[in-house]
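Of the protein chains in this complex, one is absent; all others appear in place.
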Amino acid sequence: MVIDDSRAMRMILKRIVAKLNFEAVEAGDGQEALDLLATMTEVPELALIDWNMPNMNGLEFVTKVRSEPRLREMTLVMVTTESEQSQIVRALAAGAHEYVIKPFTEGAMIEKLALLGLVPTGANS
Amino acid sequence: MSVETVVTQDDLAEMVEQVWASYLDPEGVSPLLPTGDDKQPTEVHSTVSITGTWHGHLVYASSMLAARRAAAAFLAMDADEVGAEDISDVLGELANIVGGNVKAMLPAGCFLSLPTVVLAPETASYYPAAERISGLWGQWEGESISISMWQSVKQGEAA
């Protein structure tokens, strides 16, 4: 699941995860993502989450997901331009598993996903 | 004197280089070449505002063609397939990315607004009681692009 208010950023992220054989659904903000999750029978393995979005920001989304037992297995990765040390600490404390700062290269994103065990060996090149 | 020049032209240049390397020029063959010409005309722009312990704006401005090419690069489309909505989206995201990195260099306790995009020259927007404290002006594949930082004067002068 790719959650970002920029369609262009969602496209970039979808292209990257497609290389790792993930099929991605999109949402433009945290609330839309929660609404979408409520309709899905199968919980996505991974969510890439922007921080600054209208309606519900990424940090609130992470907090909500963490309080929802049904969504416990989701791996949460913040992908955001918020880059102060204190913000990273907040996101990790709220339950994000990883944090990628924009701008990121495709290689950097794949390496981060590899840290989370989401990259099949051999795909990382 | 404005509050210490917190974000210099060199800082902006480095952020721009990283944005280019990540999205607009991954092969490193068409960089943004600085011209230093702060009068170069622009046709579209986007702004993010920073509030909190520091007040001001970060403005990304470019020619229409540069914006179209940037959108095409982000969306992996041909430049002539790109629509106005795509251009707005990408301009907003560019201001957001640079703005967030700028914010991290400012005193702690700042907030970043969502971007505002205007498909009109930079001069169409007016930032009340703010002065430009730094900027980067350049050409990308022959098209104008600029990034500038504005600080609310009240806060800067009160110090």
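Each chain gets a letter, A and B, in the order it is written, and its residues are counted from 1.
Here is the rule we go by: contacts are C-beta pairs under 8 Å (C-beta built on N, C-alpha and C of every residue); 3 or more make two chains touch, one makes a residue touch a chain.
Rule of thumb we're sticking to: contacts and distances are computed from a predicted model.
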Undepicted complex member, UniProt protein name, chosen from "protein-glutamate O-methyltransferase", "Deoxyribose-phosphate aldolase", "Solute:Na+ symporter, SSS family" or "Oligopeptide ABC transporter, permease": "protein-glutamate O-methyltransferase"
Touching residues on subunit B - with respect to the absent chain: 7, 11, 14-15, 18, 21-22, 27-29, 101, 104-105
Residues from subunit A at the interface with the omitted partner, ascending: 83-85, 88-89, 91-92, 96, 98-101, 103-105, 107-108, 111-112, 114-115
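Going forward, only the chains that are shown with their structure count from here on.
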CA centroid of subunit A to CA centroid of subunit B, Å: 25
Touch list for subunit A against partner subunit B, complex: 5-9, 11-12, 15, 52-54, 80-84, 86, 102-106
Subunit B residues touching subunit A - in the complex, by the definition given at the top: 18-19, 21-23, 26, 71, 74-76, 86, 89-90, 92-93, 96-97, 99-101, 103-104, 108, 112, 114
